[in-house]
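Omission of a single protein chain aside, the complex is shown with its protein chains in their original locations.
Presenting chain A:
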Amino acid sequence: MMMCKEATRLMSLKRDRRLTFQERLSLRLHLAMCGACRQCDRQFALLHRVGEHYAIGEDDAPDDDRER
């Protein structure tokens, strides 16, 4: 049975590469049973988004007509 520390390793890893089927399954199983790890997963998700908020200011959300 996977413990929380190992689960956080997979939560982190899934932000950087695609998990294997086995990894995905054991993480899902652990998250289904562990509220603290579900919170940790949300926190990692938030950390994964800090970049977009650094580069884009409050008043300059990119429009669709931007040059590509």
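Assume a residue touches a chain if its C-beta (ideal position, glycine included) is under 8 Å from a C-beta of that chain, and two chains touch if they have at least 3 such contacts; residues count from 1.
By our rule, contacts and distances are computed from a predicted model.
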Problem set entry | Chain not displayed: protein name in its UniProt record ("Branched-chain amino acid ABC transporter permease", "Cytochrome c oxidase subunit 1", "Putative RNA polymerase sigma factor" or "Thiolase C-terminal domain-containing protein") | "Putative RNA polymerase sigma factor"
For this session: With the missing chain put back, which residues of chain A would touch it? List them for me.
Result: 3-6, 8-9, 12-13, 15-17, 36-37, 39-40, 42-51, 53-57, 60-63, 65-67
